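All protein chains but one are shown in place.
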Amino acid sequence: MQNQKKIILVKDTNMDKETSSMIDKFLFGLRERGLSEDVKVIRAADLNIYNKGVVVKIWPENITYANVKKDDIDLIIHRTVENGKNIDELLVSETNKQLRIVLRNCGIIDPEKIDDYLDNEGYCALAKVLSEYSPDEVIEQMKISGLRGRGGGGFPTWMKWNFAKAQKEETKYIICNADEGDPGAYMDRSVLEGDPHSVIEGMIIAGYTVGAQKGYLYIRAEYPLAIKRITLAINQAREKGLLGDNILGTDFSFDLDVRLGAGAFVCGEETALIASIEGKRGCPSPRPPYPSVNGLWGKPTIINNVETLANIAPILHNGGDWFASIGTEKSKGTKVFALTGKVNNSSLIEVPMGTTLRDIVYNIGGGVLNNKKIKAVQTGGPSGGVIPENLLDTSIDYENLQRLGSIMGSGGMIVMDEDDCMVDIAKFYLQFCVDESCGKCAPCRIGGKQMLNILSNISEGKGDLEDISSLKRISQALQKASLCGLGQTAPNPVVSTLKHFEEEYIEHINEKICRAKKCSLLSIYEIIEEKCKRCSLCQRSCPVEAINGNREVGFTIDQEKCIKCGKCFEVCKFEAVSL
Amino acid sequence: MGKAYINKIEVDFNDGDTILETASSVQIKIPTLCKHPDLSPTGGCGICVVKIEGTNKMLRACCTKIEDGMKIITHDPEIVEIRRTVIELILSDHPNDCLICGRNNNCELQTIVADFGIREESFEKIVKEIPQDKSTGTIKLEPSKCIKCGRCIEVCQDIQNVWALSFLERGINTRMAPAGDIQLKDSPCVRCGQCSAHCPTGAIFEHDHTREVWAELQNPDMHCIVQIAPSVRVAVGEGFGYAPGENLTNKLYAALRRLGFNTVFDTNFSADVTIMEEASEFVERFVHKKGVLPLITTCCPAWVDFMEKFHTDIIPHFSSAKSPQEIMGTLCKTYYAEKKGIDPSKIRVISIMPCTAKKYEISRSNEMFASGYQSTDFVLTTRELIRMIKQAGIDFNFIEGEEPDNLMGDYSGAGTIFGVTGGVMEAALRTAHHFITGNKLEKVEFENVRGLDGVKETSVEISGNILKIVVAHGLGNVEYVLNKVKEAKDKGKEIPYHFIEVMACSGGCIGGGGQPYGVTDEIRKARAKGLYSDDKNSEVRCSHENPFIKQLYKEFLGEPLSEKAHHLLHTKYVPRPEYKK
Amino acid sequence: MSKLTLDSFKNKSKKAKKNNTNFIKVGLSTCGIAAGADTVFNVLKEELKKKEINVPVLRCGCAGMCYAEPLVEVKIEGMPWIIYGKVNEDVALKIIRKHVARKQVINDYIFSIKDE
Partner (left out) sequence: MKYLILLIDDDSDFVEATRLLLEANDYKVITAKNGQEGFQKVKKESPNLIILDMMMTYKTEGAETAKAITADASTKDIPLIMITGARKEFSFPFELKANQPGLPVKVILEKPVDPEHLLKTVALYIAKRGDEPVKKQVEVKNLINKWQDKEGNLIMILHELQNYYGYIPRDVAFNLTRDLGIPLARIYEVISFYHYFQLEPPGKHIISVCMGTACYLKGATQLFKELKDILNIEEGEITKDGLFQLKGVRCIGCCGLAPVIMIDEKVYGNLKAGDLMDIISQYSNKSEKSVKEGVVV
């Protein structure tokens, strides 16, 4: 027994509520041995370990035990607390599945202080590049690293850079695409808010490599804090001689400016983004020519997204080999995901490529909310697709996701449970694409709208089986004949839900049932007599007077009149209205 | 240069050629609704998709450059199916009122739907009612028929540099609308009608005046006079199956008489008058140094409108001579009325024009009423005339040609080339040369001002004087010329030109906004050729040699630029600063 | 601010510093602020001032654990390096009064323990 006081942290990582009784047992045991004064027992809210029963952490030794049973407690007190010995069978070794490269400084440094970044190896990669590497050597390192664009398609970053570098033009541009628009994804925002200099450093290195003099950060206007911090960071970098003329005293000059988006998802597409900076409608143009040849104001332009750029400095600081040692054969490094939806821990995570979806949902995300059954995980946002429960053991990389009918996308990862209707989900994403279509090309403009109408019909019980073939037919037209990625991938949520959950569509059509009870027009509202306390609240809130009865005889819903607005269901305090 | 394969056919191509262009060189027509030969591709419709052998991606033929060794498939069941779906989608957002549409039987969407044999509508109609815009009285917008191909906007913004039309909103709500969502009449629109000429559907078309004209023709109290513009004669035949450029002047005269016109005149005659006035004006300024140089031609009402809105500082450079249409109108209600003893209030002058802006010109300013009446009463475009001839059941193809009426029907070769870019300049030079030297010109052709180059800068020598001239067509090309003039003026340098001709439409009136649809450079060349051969075949090739012109001046006007001529044949220009581009 | 040059980086040791001093750090990114982190930040500062305790309150970006925002990281010598989550004003006060002043860990709000 050492002098220092010990602390025991306890948390039940299953959904059971064992924590309190375990703590009691600990307290009792400690009191018995007269250790109450020296050892504190604390109830933790989360220990980042999941589905391992009761977890106990002992400080200051930092010993972590999992699946602790009541019977183990005496042993823990005796062996570990009193005698400082480990109980091997309870030990948990590797718990953290995350690996932070992009997010290396997020949550650690003060994003408004450049010195914090400098103290954490900031701009070391830039200094190394400027003093040791020729542009070709940078590209070589990038090639070795195997870094692929994190914005969606996964195009090798070094190739993009190499194309631009090969152009003879004098003026070239670097653009950071920070117009993050996927609903449910906020990786870029977090990086810009938490570690703006890492993006700036990436951009300067890109500028040096391809021979650009100027860069633009194109940021969503809806991110005021990110804009503030990146602007501050640019000014600090300029003051420190990291931007502007003769960077770090060398011949290389490069500067950055911020340009704001204005609420158009399509501006995430390279050519549309360029049009937007040029002060035009954000409509994509046909490619080729690619921006790396003919981009902003007709000049060769590199467009990389925030996450890609945040990877650059670590790669060049630690070497391409180091980066290539992480991840899978074709997908190197890590990927940041915004893990949200019906998951216990909605969080921003970074994992090595190749981690399985199940690992992420259960071991990082802490499992499904309210212990419900998981139905699917959606990745890639409106351009992506759903991956059903039985495929959750797929390891994540560009190719695997694509094979499953989804994409990596920018990194939205949304957990869906049995209460989520796949028709409804498809409709949600399609609605998004319809709202965000630029309207330039007919397949996307009209096709999306028509698909949405069909889905609406299905979800309202007005569909027929032909609708499914219509959906497939329009999907194909969109995929093949849309001008840009937004249109080409807009049908993905529909195609992938049809692929994995066609039976739900057919149920909606044939049986007029929504098993998740999401499609309100397919639901039947009824009052459960036993639960009804006859408060008459439902009757009073019904907008169409469809609820008959009174406080004497009870209430019933007139199904003829009911418009399925769900008001009675929402207002009932006794859960007496059923779906 | 390179070699590629389209549907296994070996093709040679030039660097920069698109798949669409190359395919057409081996007689493969890839369907499209948005690509127009005049315009750069936008990739809007998505119908022209083709496959590259060995990949499953599809590419747009209109905007993909063909590469060496490419193996392209332009038609297979999958491609056709996708095209059909896209066409059906477009159709689902388009009204079905073909029968009463301005483009019935002449609509690119209708044609492609027919070609694909679409017999039922698979998708729900989602057409949005958007009110029509008839504010200008010349061009009508019917946005609910718009398929958002973007041609009108491209032509208005990029080719014409007018910026009257734009896309507003986005996604399914995207609509074609005048700039700033205002009425077209309040927009920078100069009514050139190029939008209507390029529109594949009935979303933009000329304001139809045929019914008004029918009413006049049927009114026994009215003496209806018709005039036909130079370029109409080489384009009207396209409505009856003739090749572009076929000169049908005499058939036209006959058809117009059958329609019920009492007198058939030719705008080519009044073009000769314009030249008499304009060339005199030039000589005044060039030789006698009265007035500023360069002198700028003003026959084109869209150009006049453009200048009055956006380049008012060059008003002093404008020739004050009215356009041939207006001169004809004025002379009909003065000279002709006097001579024939007809009450001018009972005369109706109807002109057949290649142009929508001409509909605006007739009430443009007070001077258009110099005869004491509105000098020209109605303007029909070539397209409207074709419809009228068909309505009247005239078998145009077999009708015997006739001659125009005397007095203002006979024209010189100079008058006829007014219809093509460079023509006014050439005609003016022929007469100016005579006015300056008093000699007869040996060679009347000035080839340097001919052709479809957007800006043609050249110089000619007239009795030792070097005359620097420039011809621009397509309003987008004007800026270059005007900038040069303005720069010289600002810096007090020598003026770069003495004489400038501008026509608003590409190719001049032969490519006018009211001409038969489907114009391309090939067609422009054919029509131009038609006019140049009309000139070549003319006995009289200079305006001042036209005996009827001589008669007009002798009997009525006196001299060019006389007080009477000034009163009747000249106009003024006013700045319209409220218009913003 | 003087400009950096390539030389400024030559003398930098690999890991520039290992900061062992005490601090409190608040995640002030959009998600944190939305959950009330700015209020917590101010409460922490004021309370330290009131209690005349000299521990810096630092700002940082998003640590990723959005479900537990606002997050407050507390490093005090002799205590585990703890990240408290779902910190409201009340918990913020406890962090100062208990964790910092009296070296007592607060129940129910520990969301992560950081290794040294």
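Every chain is named by a letter (A, B and C) in the order it is written, and numbering of its residues begins at 1.
In this text, contacts are C-beta pairs under 8 Å (C-beta built on N, C-alpha and C of every residue); 3 or more make two chains touch, one makes a residue touch a chain.
Note that the structure is predicted; figures quoted are calculated from it, not measured.
Q: Touched by the hidden chain, which of the shown chains?
A: By the stated touch criterion, the chain not on view contacts A, B, C.
Q: From the listed residues B:18, B:157 or B:515, report the one that touches the chain absent from this view.
A: Candidates B:18, B:157 or B:515; residue touching the omitted chain: B:157.
Q: For the chain not shown, which residue from B:4, B:20 or B:165 touches it across the whole complex?
A: The missing chain is touched by B:165.
Q: Specify the residue from the set A:100, A:197 or A:281 that touches the hidden chain.
A: Of all options in A:100, A:197 or A:281, contact with the hidden chain holds for A:281.
Q: Where the complex has a chain not shown, which of A:149, A:194, A:341 or A:463 is the residue touching it?
A: Looking across A:149, A:194, A:341 or A:463, the contact with the absent chain belongs to A:341.
Q: Please pick, from A:65, A:223, A:398 or A:555, the residue that touches the omitted chain in the full complex.
A: Among A:65, A:223, A:398 or A:555, only A:223 touches the chain that is not shown.
Q: Take the complete complex as the reference. Which residues in subunit A touch the chain that isn't displayed?
A: Looking at subunit A, the ones touching the missing chain are residues 181-186, 189, 216, 221-223, 257, 259-265, 276-282, 297, 338, 340-342, 346-347, 378, 381, 412, 414, 416, 420, 428-429, 432, 438, 566, 570.
Q: In the full complex, which residues of subunit C touch the absent chain?
A: 30-31, 33-35, 65-69
Q: For subunit B, which positions touch the chain that isn't shown here?
A: Missing-chain contacts on subunit B: residues 157, 163-170, 178-181, 187-188, 580-581.
The rule is short, and it goes like this: only the chains that are shown with their structure count from here on.
Q: If you average the C-alpha positions per chain, which one ends up nearest the average over all of them?
A: Answer by centroid distance: A.
Q: Could you let me know which interface, A-C or A-B, is made of more C-beta pairs in contact?
A: Contact tally favours A-C.
Q: Let me have the rounded angstrom distance from the C-alpha centre of subunit B over to the C-alpha centre of subunit C, please.
A: Taking the average C-alpha coordinate of subunit B and of subunit C, the gap between them is 73 Å.
Q: Averaged over CA atoms, how far is the centre of subunit A from the centre of subunit B? Could you give it in whole Å?
A: Using C-alpha averages as centres, the distance is 56 Å.
Q: On a C-alpha centroid basis, what's the spacing between subunit A and subunit C, in Å?
A: 25
Q: Quick check on subunit B: which residues sit in contact with 2+ other chains?
A: Expected reply: no residues.
Q: Among the residues of subunit A, which ones contact at least 2 other chains?
A: none
Q: Under the stated contact criterion, what part of subunit A meets subunit C in this complex?
A: Interface residues on subunit A, with respect to subunit C: 4, 7, 9, 40, 42-48, 57, 59-60, 62, 103, 105-112, 118-121, 123-124, 127-128, 130-131, 186, 189-191, 193-195, 223, 225-226, 236, 239-242, 248-250, 340, 344-350.
Q: Within their complex, state which residues of subunit B touch subunit A.
A: Per the touch definition, subunit B meets subunit A at residues 33, 41-47, 49, 57-58, 60, 63-65, 81-83, 85-86, 89-90, 92-93, 122-124, 126, 147-148, 150, 167, 169-174.
Q: For the complex, which residues does subunit C have touching subunit A?
A: 1, 3-9, 12, 14-17, 27, 29-31, 33, 58-68, 71, 73, 78, 80, 85-86, 104-113, 115-116
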